[in-house]
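The block underneath contains the structure these notes are about, expressed in structure tokens.
Heads up, one of the protein chains got dropped from this complex, but the rest are sitting where they should.
When the chains are written out, they are named A, B and C in that same order, and each has its own residue count from 1.
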Amino acid sequence: MVPEDSGSRELDRLIFFSDAVFAIVMTLLVLDIRVPDVAAHEVPGAVLELWPKILSYVLSFLVIGLYWIGHHQTFRYVRSYDRTLLWLNLVFLLSISFIPFPTDLLGEYGELRFAVIFYAASLGLARLLLALVWWYIVSGPIQTSDDLDPGLANYHFLRSLAIPAIFFLSIGIAFFSPNAAMASWVLLVVADAVLWRLWKRKLRNGREIAR
Amino acid sequence: MVPEDSGSRELDRLIFFSDAVFAIVMTLLVLDIRVPDVAAHEVPGAVLELWPKILSYVLSFLVIGLYWIGHHQTFRYVRSYDRTLLWLNLVFLLSISFIPFPTDLLGEYGELRFAVIFYAASLGLARLLLALVWWYIVSGPIQTSDDLDPGLANYHFLRSLAIPAIFFLSIGIAFFSPNAAMASWVLLVVADAVLWRLWKRKLRNGREIAR
Amino acid sequence: MVPEDSGSRELDRLIFFSDAVFAIVMTLLVLDIRVPDVAAHEVPGAVLELWPKILSYVLSFLVIGLYWIGHHQTFRYVRSYDRTLLWLNLVFLLSISFIPFPTDLLGEYGELRFAVIFYAASLGLARLLLALVWWYIVSGPIQTSDDLDPGLANYHFLRSLAIPAIFFLSIGIAFFSPNAAMASWVLLVVADAVLWRLWKRKLRNGREIAR
Partner (left out) sequence: MVPEDSGSRELDRLIFFSDAVFAIVMTLLVLDIRVPDVAAHEVPGAVLELWPKILSYVLSFLVIGLYWIGHHQTFRYVRSYDRTLLWLNLVFLLSISFIPFPTDLLGEYGELRFAVIFYAASLGLARLLLALVWWYIVSGPIQTSDDLDPGLANYHFLRSLAIPAIFFLSIGIAFFSPNAAMASWVLLVVADAVLWRLWKRKLRNGREIAR
């Protein structure tokens, strides 16, 4: 094995770098909520009218938070890396760094079918890329930690697809009603809670079988 | 216990990620102070007129600094984490990442009751969320370090409420006078100094009793 | 040897600092893609017209990613530092932090010879500065790790020159056709893939000889 395929210190940097990108993107989102330039007595009304922007900012912050947790659950099993993993992770981070744009678009034109579809496609694609990272980790030459058995790996992959599936389904819904599409994103919270619970049960079972 | 509930390396990343969000927000604040676009001889006057913006930037920088110290004092007792703590911390960070907006609003419309109330509510809420994080840590399933006794935990929680209390009281004051409300924020400095002193005495006493 | 010339903890900070600059620059790039301010029915068209900006953003993100990998491959052999290395690295980071400007220029005026040349010169220069950092590491007073033999060091340096060579050649091409110059940047991907493969072979051979 060549040095670059291993090294926990190098891996730490890869994860640190990814965390920094996550933190910066999540913090930059607020910059698109601009203080209105109006007469003093109109300020309260003008700030209240910003609610679609505030909502899209909160939504993106929480979704990226969800992806950040997913990224950690992905890389905690990784024990080596190669050039492909580096680049897959960079392409995933590229899709994360892009999120301020669809977020702003949704905040500005939330009633618009195009904005809803563009947002769902961008965020669904980002999560799909993380699923691809996971797929490469478990099926490629990457060394993984001992507590990752094939059953857990498959479950983790299927679970990765739940969020993009919801986003891509909402694209279909948006053709009938953009508002219904946005409402369907509440499923993200439900899906995450259910899948986390199932995963913890799986982990616990795995350990009992091991005993 | 499932793996995700523990792991000091994972906890380090949670804290690193939070620190990065704090650092980015504190540094982004200055971007709202724009260089005036005026004739050369008007520049000194135009820069001096920026003082409300500079003041709100300094205020927010120091208050977020205060919260950053509070976040460290909170997490130094934490020895494990679960999904709820992850999400509570993310929601707290969301409230921190929002601060550039009320800061800019206060800098732009500082004489306005609405801006003062919006600022006090945003910053008070952020600190309240950190108090909630602490409440979950000491009353939930989170493992804490051995040097945290119940008396210290309770004291820490009461102390957490001092800053939001000052901000929420200033909302009431703002209905009579926005300027008096802003002046009351000086109490933040006093409260922090007093509470730190009390806390250090408490820590010292606790150690003497332990002996 | 004076303390400042050594210390792995100090070196870690130097690398962490560089990683943070890389992460911030890569994430700031998207801020230049502004949501268009048009009537609702014109939004899809206006977003599609942003493709040159999106393309230049993706290009710069990936090239900086390439440089980030190069920076890691450079510093993984470093075991001490001095004032010259600190400043060479800072000047390299300066050239990295500048990249959002040529990226925005290319996204705005992609059809323009001047924008293409300015972009190629800026990004080629940045990589050349990293090659200079490497040259100083292997030829100056810096301590390097034991697994760096002169053959590897020379190979690494020659390899460093491939990317700036492509960028500087494309400046010549741009005088005939800006589009052909941009097309020639595809060679970056080819060159990186070939050189990585050659390097891994070299590493493997080196190890076999050592045995």
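Everything below uses one rule, namely that a residue touches a chain if its C-beta (ideal position, glycine included) is under 8 Å from a C-beta of that chain, and two chains touch if they have at least 3 such contacts.
None of these values were measured; they are calculated from a predicted model.
J.: According to the contact rule at the top, which chains on display are touched by the left-out chain?
T.: B, C
J.: Could you tell me which of C:L112, C:L148, C:L169 or C:A191 touches the chain that is not displayed?
T.: If we include the chain that is not displayed, C:L112 is the one touching it.
J.: Touching the absent chain in the whole complex: find that residue among B:L29, B:V78, B:I166 or B:M182.
T.: Of these options, the touching residue for the absent chain is B:L29.
J.: Please give every residue of subunit B in contact with the chain that is not shown.
T.: Against the missing chain, subunit B presents residues 15-16, 19-20, 22-24, 26-31, 33, 35, 40, 43-44, 47, 57-58, 61-62, 65, 68-69, 72-73, 76, 147, 196, 200, 203-204.
J.: Touching the missing chain, which residues of subunit C?
T.: Where subunit C meets the chain not shown: residues 2-4, 7, 10, 13, 16-17, 20-21, 24-25, 28, 31-32, 83, 86-87, 90, 93-94, 97-98, 100-101, 104-105, 108-109, 111-112, 114-115, 118.
Methods note: only the chains that are shown with their structure count from here on.
J.: Which rotation angle, from 0 to 180°, best lines up the CA atoms of subunit A with subunit B, given as a multiple of 5?
T.: Between subunit A and subunit B, the superposition angle is 90 degrees.
J.: Averaging only over C-alpha atoms, locate the centres of subunit A and subunit B and give their separation in whole Å.
T.: Computed value for the inter-centroid distance: 27 Å.
J.: Please compute the C-alpha centroid of subunit B, do the same for subunit C, then give the distance between them in whole Å.
T.: Roughly 38 Å separates the two chain centres.
J.: Provide the list of subunit B residues touching at least two other chains, using ranges where the numbers run on.
T.: Not one residue in subunit B touches at least two other chains.
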